[in-house]
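Mind having a look at this structure? Questions to follow.
Excluded from the complex is one protein chain; the other protein chains are retained at their positions.
And then chain A:
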Amino acid sequence: MKTGFEFGLAGARLMARAAGTLWWAEPGLLCVSDLHLGKSERIARRGGTLLPPYETVDTLARLDAEIAALDPAVVICLGDSFDDLLSTELPEAEALWLARLMAGRRWIWIAGNHDPGPVGLGGAHLAECHEGPLTFRHIAVPGAGAGEVSGHYHPKARITAQGQLLSRPCFLIDRARAILPAFGTYTGGLATTDPALGALMGPEAVAVLTGRRAICLPMPRAASPASAPRRRPGSRG
């Protein structure tokens, strides 16, 4: 079983794990992105539907399994860890669970677009952070120097194998950056063919599919507009 895909980024040896986390063995650093804890509750609170309120427990259980397997010294949550600021008031059992995961290690909350500002939990709260050659931030900055690790986009790859369409959350990795899949249970995804992701990632980019094992393939992209047959120029008005 391939539990992860190993790659180098700005000199750091990293592993994109099948579970959807990023592992940097040398300093013992585990990175996860877009946990979106408290999503079902936010939707209910705002008068939306009553989704099964189990996604926080589910996300924590999977994070717990990764921490148990790797015993990281540092955990970085790359933003959108909570669905909104009110969601940071987790039910007691879940708050305790999180506290137990945090105990005995450095824990860094990077601010996201859903959960800006300080949260009432322990750990350090940063807009972005630098560890060795790597920079951890929520949203990738176009043209950032080599070694950027980010989240936000929830990338999802679709490939056809044996006539079957498969869609899985994935890492996107090129020479300069890695974008992590969303780790939260109730998180949708943005297809890697989206222009936003196409513009960010270099031509050599790969997608690492998460799931039972990590599967690496060239990043599926939209056919480039340049190669599209140009007929009837100006038909778009």
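Convention: a residue touches a chain if its C-beta (ideal position, glycine included) is under 8 Å from a C-beta of that chain, and two chains touch if they have at least 3 such contacts; residues count from 1.
In this text, contacts and distances are computed from a predicted model.
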### Task
If you had to name the missing chain as UniProt does, which of "Ligase-associated DNA damage response DEXH box helicase", "histidine kinase", "ABC transporter permease" or "Multiple sugar transport system substrate-binding protein" would it be?
"Ligase-associated DNA damage response DEXH box helicase"
### Task
Identify the residue among A:Gly8, A:Pro27 or A:Gly48 that touches the chain left out of the display.
A:Gly48
### Query
Which is it among A:Leu134, A:Leu200 or A:Ile215 that touches the chain not included here?
A:Ile215
### Contact with the hidden chain (one of A:Arg17, A:Arg137 or A:His152)
A:His152
### Query
What is the set of chain A residues that contact the non-displayed chain in the whole complex?
41, 44-45, 47-55, 57-58, 91, 152-154, 158-167, 185-190, 196, 204, 206, 209, 212-213, 215-218, 222-223, 227-229, 231-232, 235-237
